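All protein chains of the complex are present and in place, except for one that has been dropped.
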Amino acid sequence: MKKIRIQEEFCIGCRLCEINCLVKHSYSGKIIKAFREESPRALPRIRVEEEGYLSFALQCRHCEDAPCVENCMSGAMQRDRETGTVFCDEERCVGCWMCIMSCPLGVIKREQKTRRIASKCDLCGGEGEPVCVAQCPNEALLYE
Amino acid sequence: MSEIIQTNYLLIGYSVSSWFAAQAIREEDDSGRILAITEDDKAYSRPLLSYVLGNRSKDIAYFGEVVSHNPIEVWWGSSVINLDGVERWAELSDGRKVEFERALIATGAIPVFPPIRGASGEGIFTFTHIDDLERMSAYIHKENIENILVLGGGFIGLKTCEALIELGLNIQLVELAPRLLINMTDEKSSRHLEKALIKEGVDIILEDTVEHFEREGQKLRGCVLKSGRSISCRMAVVAIGVRPNVAWLKGSGVQVDRGILVNRFQETSCPGVFAAGDVTETMNMVTGERSVTAIWPEAVIQGKIAGKNMAGKRDVYPGSLPLNAVEVGETALISAGLVNPPGDDDCEILVCESEGSYQKLVLKENRIVGLVFVKNIEKAGIYIHLLRQRISIDAFRDKLLQPDFGIISLPSNFRKHMVEGAGIEV
Partner (left out) sequence: MAKSLLFPEFKIDRDKERCISCQVCVRQCANDVHEGSDNEDTVLSQEENCVGCQRCVNLCPTNALTVHKREGGFRPNGNWSEQHLRGIYKQAESGGILLTGMGCDRSYPIYWDHLLLNASQVTNPSIDPLREPIELTSYLGRKEEKLDIDWSGEFPLVQTRLAPQLELKVPVVFSAMSYGSISYNAFRSLAEAAREVGTFCNSGEGGLHPDFYPYGDNIVVQVASGRFGVHRDYLRVAAAVEIKIGQGAKPGIGGHLPGEKVTKEISRTRKIPEESDAISPAPHHDIYSIEDLERLVFAIKEAINYKKPVAVKIAAVHNVAAIASGVVRAGADIVTIDGIRGGTGAAPQVIRDNVGIPIELALAQVDERLRSEGIRHHSSLLIAGGIRSSADVIKAIALGADAVYVGTAALVGLGCHLCQKCYTGKCNWGIATQDPVLTKRLNPNIGKRRLVNLIRAWSFEIKEMLGGMGVNAIESLRGNREHLRAVGLSKEECAVLGVKAAGEGW
């Protein structure tokens, strides 16, 4: 399975990955609308961590034996058998946060949609390069 | 003579623990016969009960791939009434007998029902079973229930409140302890929850309990509390805890205290007979004390370990870790491990508080042993991982609970291992 590889030595801390991720997961998919008109604003499913001059963008690692999947008691959090992507079926998610407790990287967020649901990296659907990778100005994220 | 069936693996009870055990067995043994016997009619998720009641979820069935992609032979709607752990056979209620090489006891827990005067009869429910869900839903509608009493401010009590709030009912929540979720919270975190419940219209009555229920004919009319206060309600949910479902094991040879006693391999006192999930009593990884930790993640881990060992691998159970999450309105709470260390313990406590949010870490000998987070819960998983892995926090102590605490705060070899290493494969 293709995964996102993080090259922290080239992360420039611009957070364009967060911005593009948010846009990708917004209603309109359009950057200005997503930021200025949509309410609640979509959430980025990637997080840039910074300390001194070190920084990197972190998103779900799509773990094998993913603890979030095992501990999801609704079956909403699941692995796509074809792509290997771990994703949350928003219809089925009840917002119990078992997954949040289980994720060792803390990359699952609570997102307000019609109700509150778990929101995490879905590799942009698993087709092609995820936006964070495609839009990273410095290739600090690679999809391989 | 009634029919005798033979199987390599017998799973008694087919729920979380057994699902994961079956998967683990299959990973090691791709041909052995796995037979599961369960009283249920389908694979369903107990924790979803409250969400279905509150209309957050349409379906109670469990769709996880551990069930859907791991078909095994399941005999639905039948129960085991006798077990001989030494001779290795089990007897079913229909008289059939199953002989096994390895068995897993995963019969879960059953609600504790108090011997309160007036408690038996119409209008009073426990809420741990799919039948409870159907009965409660029907009753609420049929009787046009508006006010409801929830006895017990523990985990299931609160989940029930969550659901009843969504149904728009007026709730009175009665809890004997001075705070909610007594083992999972401290004073402050409980206050946050209480505030959120009050905002949703719940009337919370602490340090009190039901003295007796009052009835009008068959029907429930209300109750009188220890304090003397009387409450009128036509329906009540009793959620004062669960206990391991072990009564049927009498004479089986399997050693039982509160729950089934197991060793590090999830094996009971009878070799070849394993147990996992709510039915067991396990060693708490933080306190080292034996207890029943009736939660889903424990059922998963114990099931997996039991399955591996049943199939002949050696896999060791690391000990249990109580953890849970609730959310009322905007207020989410996650708690894990030891939240209220006993006074004589040399634990250190870190707290970070701001508007509506509360984070507390309990440290002991430079390791995280417990936490409770209110509102800012999203990074709780990182701390829980550090707790489970017993990572020394020496190198990053000053960054704990800082708003920008993250994977970056961890020593670089550990963090790289987490992100890229064998621990979590990339």
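Per-chain numbering from 1; labels A and B assigned in written order.
In this text, a residue touches a chain if its C-beta (ideal position, glycine included) is under 8 Å from a C-beta of that chain, and two chains touch if they have at least 3 such contacts.
Nothing here was measured: the structure is a model prediction, and the numbers come from that model.
J.: Write out, one label after another, the shown chains that touch the chain missing from the document.
T.: Visible chains that the missing one touches: A.
J.: Quick one: say which of A:1, A:16 or A:43 touches the chain that got left out.
T.: A:16
J.: When the complex is taken as a whole, what residues of chain A touch the one chain not shown?
T.: The list for chain A reads 7, 9-16, 19-20, 31-32, 35-36, 53, 137-140.
Here is the rule we use: only the chains that are shown with their structure count from here on.
J.: Per the centroid of Cα atoms for each chain, what is the distance between chain A and chain B, given in Å?
T.: Once rounded, the distance between the two centres reads 28 Å.
J.: Quick one: in the complex, what on chain A touches chain B?
T.: 3-6, 47, 49-51, 54-56, 58, 61, 63-64, 69-75, 78-79, 81, 92, 94-98, 100-106, 108-110, 115-116
J.: Which of the residues in chain B come into contact with chain A in the complex?
T.: 20, 45-48, 51, 56-57, 59, 62-66, 69, 296-297, 300, 323-325, 327, 332, 334, 336, 377-382, 384-385, 404, 406-409, 418-420, 424-426
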